[in-house]
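Encoded as structure tokens, the structure appears first; notes follow it.
Only a single protein chain was left out; the remaining protein chains are all shown in position.
Up next is subunit A:
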């Protein structure tokens, strides 16, 4: 095989290195065989047919991350964030879908802003909750040695506040993760709607 074509393929393989070994082998087998059959004579010919290694690899990665359905582990937002980002890149890569990619990017930034403000509000809430709980505990312990009943009451309030705080943190976290998952689903829909159709040249 032509050395320029070999170089194209090795570049493609490098860009796909994060794929599971089996999928990577299959993809490379397919495109190596394709290049052989097409008898490309130079790099330009390959890129004219398949696109740049970067474009092709993005398409492959995006396609792959959607066939691997988002099963469990949705509480690990990293995978979903990666998926969303891949869709943005794939959309931006093609002139036909570029505009949609920009819109999606703007939407994602808006979502990030929303999540960020939720986190800030949560931190403020937690801060004040800690102060209140601390105050209750302080008063409660102080009163334990003089007025036992009242002291216990305040201690109880303190624990209740603590429990409430944990509950709110849990709900807030769940909400943010659910939001991320929802956004990822939206990205997948966009992908299937705009990118998965055959690319008209």
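Here is the rule we go by: a contact is a pair of C-beta atoms (placed from the backbone, for glycine too) under 8 Å apart; a residue touches a chain by one contact, two chains touch by 3 or more; residues count from 1.
Going forward, contacts and distances are computed from a predicted model.
Hidden from the displayed complex is a chain whose UniProt protein name, among "Branched-chain amino acid ABC transporter permease", "Helix-turn-helix transcriptional regulator", "Oligopeptide transport ATP-binding protein OppF" or "NADH-quinone oxidoreductase subunit H", is "Helix-turn-helix transcriptional regulator". Set against the missing chain, the residues A:5, A:19, A:56 or A:190 yield one that touches it, A:56. For subunit A, the list of residues touching the undisplayed chain reads 26-27, 29-31, 33-34, 36-38, 49-51, 56, 59-60, 63, 67, 192, 196-201.
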